[in-house]
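Excluded from the complex is one protein chain; the other protein chains are retained at their positions.
Up next is chain A:
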């Protein structure tokens, strides 16, 4: 293999067939148009093609393949949510993630690390116990552990009580994992396109055609496209795209910032989250400490980074991991998060016939990529809301049937 690599490195010709079969021309009619070529949109296209035999699909994106929040998340996958509806949904996602490298024939570098949600207060212990019991009831591996067990399992963590907020215990979720986010999107794109799905980057949707309460197609920067069914999967721009269809959403766009340190040798095996300290961290396969915290304090359609965020993050991070004082920040970025009132997504049917929505993914979108694609595909193919997605209908806000996940979906409570 090294010799083959060397040979290709020295040759000037194309060394590898392209993974993605780009189709340059836009047709005038498709069965399904998916707005947004991120992980969710591509997964939806893939499952429509493989599970439902629908391949006359165009996936459109204003930017490029997986260049939005698919590229901006911190890659954590877990199922230790708070509500039975949420736990069942994310549990299926974890199961799909485990087989995804094989299914998509691409190494998504799925790495189960164990996920700790630290508790520093009695209230946090109560929430951790609540989540552990709901998780166990739903068949998800989670348990409440005490400080001594935290210290045994994660020795690099500062479990001393000589700190401002001593660790009292943790919700321990062994299946918690990280994955290579780009590969997930590329894998879905590759396999969908191999089955005839078209992906069109640099194609902005400028209008949505609705006649008599039913969607007819979309207007794009490259002309009008007719489609039987249209799906929007545009995290960060959900309200703006929905407005083109005349829909208003329970969503506020708020930036979520993150950063990574320079790479170092493996020292932190686990994923560590602290709701009370508003921080989370894991070490990537290439050694960078991947860190994030709470969403910004006010709504914004912008992905700038701020010093305030990093100062707040590091103040708490150094208490948990004093060795981090020697590390420098290598990269910083932000994504625009679709925050919903109940910290749960908005998926499925809308008041417009054949117009489907995949939105409200706040800070919990990457981990749902496979299950969302699978279930949205089912929803689109059958025209009915799948059982698993019923709790997440847009309509739930009209009937006060909220799915309160704030205690498990964010680190800002």
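Everything that follows uses one rule, which is that a residue touches a chain if its C-beta (ideal position, glycine included) is under 8 Å from a C-beta of that chain, and two chains touch if they have at least 3 such contacts; residues count from 1.
Operating definition for what follows: contacts and distances are computed from a predicted model.
What does the UniProt entry say the missing chain is called, choosing from "Sarcosine oxidase subunit delta", "Anti-sigma factor antagonist", "ABC transporter permease subunit" or "Hydrogenase-4 component B"?
Missing chain, UniProt protein name: "Sarcosine oxidase subunit delta".
Determine which one of A:299, A:322 or A:383 touches the chain that has been left out.
Final answer for the missing-chain contact: A:299.
With the missing chain put back, one of A:165, A:333 or A:397 would touch it. Which one?
Answering carefully, the residue with contact to the hidden chain is A:397.
Just checking the interface: what residues of chain A touch the absent partner chain?
239-240, 248-253, 297-302, 304, 306-308, 341, 397-400
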